[in-house]
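Apart from one protein chain that is not included, each protein chain of the complex appears where it belongs.
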Amino acid sequence: MTSALAFDLALAALVLAIATLTIAAREAMSAVISFIAYGLLLSLAWVRLRAPDVALTEAAIGAGVTGLLLLGAAATIGDRQAGAAPPLALMLAAGLACALVASGLAATTLVLLPEPAPTLAPPAMASLATTGLGNPVTAVLFVYRALDTLLEKVVLVLALLGVWSLAPDRVWGGVARLGPDAPPRAMLVFLAQLLPPVGMVIAIYMFWTGADHPGGAFQGGAILAAMWLIVLTARLADMPATSHPGLRLLVLAGPMLFAAIGFAGWALADAFLAYPEGYAKPLIILAEAGLTLSIAATLACLVAGPATRTPPP
Amino acid sequence: MSTAIALVTVVAVSAGSIFFLAGTIGLIRFPDAPCRLHALTKADNLGLGLIVLGLLPQVGTLAEALKLVCIWLLVLFSGAIVTQLIAATSRHK
Partner (left out) sequence: MVDFLNAAAGMLLITTMVGLCRMLRAPTDTDRMMTAQLAGSGGVGILALLAVAGEAPPVLDVALLLALLAAFASVAFVSGASTSTSPSDRP
């Protein structure tokens, strides 16, 4: 029993325990806090699985953006019971179906998969030199599966549209407010003045280092969104109205720039989202820069929620 | 020389872990919020600081060592401000 194996076993047991606590929690607030702790443990699990990119994303999204979103939702809903619980037979049937699916997945991946497991990692690493990148994850995201990444960013924008469409008609296009209307505490204002400059430097570092080391546009964008949300929470600045053209342009700029680079690939390199010889890395970094800003704006708007006040004149 | 470095690491990391343990026990067992905050900050400042101190001789490059110190300073400052926030919130309840 090596020390690493002992650590992994303890981590796996704790993940199961926290997951059980999350489901069994009585109040919404306790469930949300357990879920945030679960995200932290998952981030540790990804580190142990030697996937630092995923660990970065899990820490940024789980601790930052999703945590704030769920806490706001739990505070808004309170402890209202949503009506009578479903009948016991239905709950047991649903639990049985979930258990069957989970054990089927576990059987296929853990037991029935041939040894060594089929993987595309060697061809991906072999072609890495031609892309000019040092991080294979970035190569997969922006070279081998660039279309998927473009479509994911479009899905983010669609999700934002869904959230914005929840605004009542009379405040359509208005301003979203984060948290209650009370004046913020002085210490919170101080934190919101101290943390965002540090956060912006770390976000730019995270985006820049994504070409050769774990990191990238999504992690940088998530940190920027978190900094923006702290500033909003401390009321140091207000969220622009959802009808503000600058905000809408910022949300769309990243996917549009990426799509423009893709269409330019038709002219310069014979295929959509293909890169001309030797220009792959600068084009990818350009696309990532736009995507960092757009992801930051989209995530911040997602957490701020639909408009609650009338738009400014 | 390398045994001296290893000794420093072992002693510092162990001391840091003990402070973490003491801070967590204090968090659970102390009677009211300011006492718990006092225990919590010991885990933050001393516990993490000693761990970082113990890890500094083990890292390969200067950049990583600076990163470790920056991590500790960030936790220190944000922890101090958040502790004030928590204390103010508990006082106004």
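Letters A and B name the chains as they come in the text, with residue numbers starting at 1 for each one.
Everything that follows uses one rule, which is that a residue touches a chain if its C-beta (ideal position, glycine included) is under 8 Å from a C-beta of that chain, and two chains touch if they have at least 3 such contacts.
Given the structure is predicted, the values throughout are model-derived calculations rather than measurements.
Novice: Since one chain is left out of the picture, which of the remaining chains does it touch in the full complex?
Specialist: A, B
Novice: Name every residue on subunit A in touch with the hidden partner chain.
Specialist: Subunit A touches the chain not shown through residues 2-4, 6-7, 10-11, 14, 17-18, 21, 25, 29-30, 33-34, 36-37, 40, 43-44, 47-48, 50, 52, 55-56, 59-60, 63-64, 67-68, 71-72, 75, 178-188, 191, 195, 198-199, 202, 206, 209, 213-215, 219, 223, 226, 230, 233.
Novice: Can you name the residues of subunit B that touch the chain not displayed here?
Specialist: Residues in contact with the chain left out: 6, 9-10, 13-14, 16-17, 20-21, 23-24, 27-28, 33, 36-37, 40, 43-44, 47-48, 51-52, 55, 58-61, 64, 67-68, 70-71, 74-75, 78-79, 81-86, 88-90, 92-93.
We take it that only the chains that are shown with their structure count from here on.
Novice: Starting from the mean Cα coordinates of subunit A and subunit B, work out the distance between those two points in Å.
Specialist: So the centre of subunit A lies 28 Å away from the centre of subunit B.
Novice: Which positions of subunit B touch subunit A when the two form their complex?
Specialist: Touch list, subunit B to subunit A: 74, 77-78, 81-82, 84-85, 88-89.
Novice: List the residues on subunit A that touch subunit B in their complex, please.
Specialist: 185, 187-188, 190-191, 194-195, 198
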